[in-house]
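Have a look at the structure below, then the notes.
In this view, the complex is presented without one of its protein chains, the others remaining in place.
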Amino acid sequence: MEPPDPPTITPASTPALEMRGITKRYPGVLANDAIDLEVRPGEIHALLGENGAGKSTLMNILYGLAVPDDGQILLDGTPVEMRSPAEAIAYGISMVHQHFMLVPVLSVADNILLGDEPVAGLFFLDRRRAHARLRELAGGFGWDLDLDAPVGSLSVGWQQRVEILKALYRNASILVLDEPTAVLTPQETQEIFAVLRRLTGEGYSVIFISHKLYEVLEIADRITVIRRGRVVGQRVPAETDEDDLAELMVGREVQLTVDRGESHPGAPALVVESLRAADDRGHEVVHEVSFEVRAGEIFGIAGVAGNGQDELVEALAGLRAPTAGRVRLEGRDVTGHSARDLHQRNVAYVPADRHRFGLVLSYPLTDNLVLTDYYHAPFARGIVRDDGAITRHAATAIERFDVRTPSTTAIAATLSGGNQQKVVVARELDRELRLLILDQPTRGLDVGSIEFIHRQAIAKRDAGTAILLVSAELDEILELSDRIGVMYRGRLVAIVDGPSASREEIGLLMATGGREVTPTGSASPVA
Amino acid sequence: MTLKRAVRLLSIPVLAIFLALVVGAVLMILSSPLINGLDPGLPLSAYAALVSGAFGSPDALVQTVVSATPLILAGLAVGIGFKAGLFNIGGQGQFLVGAVAAAAVGAAVSTAGGVVAIPLALLAGVVAGAAYGFIPGFLKAYTGAHEVVTTIMLNYVAIQMVGYLITGPLRAQGATFARSPSVGNAALPVLFGSNGHLGVLFAVIAVPIAWWLLFRTTIGFEVRTVGASPDAARYAGMRPRLVMMLTLAVGGLLAGLAGAGEILGISGYMPAGYSTNVGFDGITVALLGRANPIGILLSGLLLGAMRAGSNLMQIQAGVPVQVIDVLQGVILFFLAAELLVRRIFRIRAARVQVDELQTVTRSYSSQTPK
Partner (left out) sequence: MRKPRYGLGAGAVAASIILAACQGGGAGNSTSGSSSTPSTSAGPSNSLKIGLVTDVGTLDDKNFNQFSWEGAKKGAADIGAPAPKSVVTTASADYAKNIKSFVDQKFDIIVTVGFALGNDTTKAAKANPGIKFIGVDQGVCVTEQGEPDPSFGCKGDGAKLLPNYQGLVFKEAQPGYLAGIVAGSISKSGHIAAIGGTKVVPAVANYMAGYANGAAKVNPNVKVELQYVSDQPDAKAFNDPAGGKAFAEQLLAKNKDVDVLFQVAGKTGNGVLQAACNANIHAIGVDVDQHLSTPESAKCIVTSAEKKLTKAVSDAIKRVSEKTDKGGTVPLDITTDSIGLAPFYDFQNLITPEIQTRIDDAMKGLKDGSVDPCKPMKCS
């Protein structure tokens, strides 16, 4: 079959894509169990499911990356076989991955042409013809895109548009977007939604994968929910709501907002005074930051990513030497102390990047669960590891923190994001703590896991632990924090009371640092 | 840990060896007209001679083990580095430095009793190798100088240094051509066969010790963690810089032990222009053994058998020894081009991470540790 170009609106009776009874078994898991999915022309079809529910497997099958054990794929009513991504592309299916498949140093145009280079004569790239076509495509959206700019110089939102342009350039008629909004600001999200609506208006079909319920409700024409490899329901946004979808997705009633109860703050546990820190290139990115976190309270730091939060947290966690200032833990000066020392002083740290810091992906869970405690009893005697104790500890922790894994020796990389984060949380929270630093603790997780981790944090707070929560998700900050500090360009520009803070107020501080507006109500600039 | 996992781990090395033998056979057939006329049976007679030369008699077996000894030690030197994410190409230099140190101290104590002389000479080789391995570790940790570059450079430094020592201060009085004095009583006793010297036991002992250290101790856990994820290691309170220095020093120690064993166990002195490929063959051994001590033992024995058997292959089949180098090169090629092997044999990518190959690839772009 020839790739449809340009896509034509076929009668609604024939779906643009139909996947029938798709079944895929992996050793020990039934990843897809007779899944049916039907996408109509000109439709945005949301695929909703928790991490590990089988969304990725289904899309890999559609994209020719995996072979189903059973089932059928039909395009415009014709059965087809996808043997490779190249074939999928030829059939007009295109995938925009969550992590963009772009080469930062290559230009926009070259990135798009990569793998499908227009050839003039035998060997020479016909750039001119390709550029003309790209300009035409981009112009259609009113995008003023510099085709010669290196992709690395573009914002994340624009990079995503480059990915979409790439799909269109290859005559895609069905676009699969894997969590396209995960990396976008609310503003950019709205912009990309506009693009998607326009595309469907022109007859393209879009499969939109997400677990952000309100987004799905906003953008999708229809929603298919899968859980544990099965389709558990199909909804139209008008006839459903977040609670209904969450329940379908998780399989039980979910509290989307955790009841945090009342906090009973005690004495200050962490006191930060005029802290300064520099980034890897030696530029100071944390300027004179001062705050305190009291025992039994959650202090949230809100801010757009990249305003010095990473360096601040690393300085507090012993991974980065502060250039000036003091850090006191329960009265003792711990400025510049090592990560190991802080760990021994009952400080725990859940890092933002669990793949890079929090876990060793190639290690089994047993080793990951003792990553920070491997060196002392009961896990080691002298230099000799006690594998028995390590395994027993893993079994207990996995049960206590409800980590879904085939075994204690499963490799961390094979777990879903939510379960990976549970492993980190299990390791860091499963002891008595003075201070807990949570850096983006629920980034990329599904609702079930988010709920779980939020509950754990509240429980720790109620047990008297001081908690520093850093998050770029404003909702998370608002939901958990007893007090909220806002970081803007390396400074803590305001500290406000948590329960009474408004979304708009914090959002404005995040965006402007509060300089162009008078601080309102409870906001008190500290910088 | 199961049989399945073992099969998955072994499949690529085994298939790489198999493909190398096929390529070697094709080369032999194609080049046979140059020797005795086209002979399609040549690979069979050559490989038969190779096997017989490596395993065909007690003498052959001893020679295989003796040839494998330095390869296993040098393979461990490289393999332990892989575990820590370091590509130690300096085995050759560390080997030579260990060899010359053992030759020098061995000669100095050559008249003392063996009980004293042997440990002293061995200790000298081990300490010199470790110190020589420590240098790139230190440079990496504190200046960020990449170990691939520094170890290669230090190989040349070692060659020139050994050349200077043997033709200069260490030159034996009265020798017509430059060489170190005989190590006398520091020579390792022959335990079995005509040349199965004590050094063989070092490799036999080093393998389980390396395995135990890597997988059963906190030190090994730190080494592996630094290799798998330096950031996670730092997060976990480990000290990657210290671990890197330690790992490269231990690698140097093992390569130095290999060098000392060759001098004290085989030649009994060090001649000027002493040449060996052990340091570089160690890289093949480590890659083929997937950086695992047990795997290194097996691949060291395999390469040792090929080296031992190659002579009979030359004698009986007239196939030049360079074929062994070709086989080794092709094995390395297929290990590196793992994807190609998977394609040829339609093996799905295993989820197991192959850390040593990652190290090889990553070592050309990696960053300075913090």
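To keep things simple, chains are lettered A and B as they appear, and every chain counts its residues starting from 1.
Going forward, a residue touches a chain if its C-beta (ideal position, glycine included) is under 8 Å from a C-beta of that chain, and two chains touch if they have at least 3 such contacts.
These figures come from a predicted structure and were not determined experimentally.
Here the missing chain is touched by one residue of B:9, B:27, B:131 or B:175, and it is B:175.
Remark: the omitted chain is touched by one listed residue; of A:81, A:202 or A:387 this is A:81.
Shown as candidates are B:119, B:273 or B:329; the residue that touches the absent chain is B:273. Although one chain is not shown, part of chain B still touches it, namely residues 22, 36, 39, 41-42, 44-45, 48-49, 53, 57, 59-60, 63, 66-67, 110, 159, 163-164, 166-167, 172-178, 181-182, 184, 194-195, 262, 266-269, 271-278, 307-308, 311-312, 314-318, 320-322, 325, 343-346.
Here, only the chains that are shown with their structure count from here on.
Centre-to-centre separation between chain A and chain B, using Cα means, comes to 44 Å.
On the side of chain B, the complex with chain A involves touching residues 1, 216-219, 221, 225, 228-229, 231-232, 234-237, 351-353, 355. Within the complex formed with chain B, the residues of chain A that make contact are 317-319, 338-340, 343, 349, 351, 356-363, 367, 371-372, 374-375, 380, 383-385, 387, 409, 411, 413-414.
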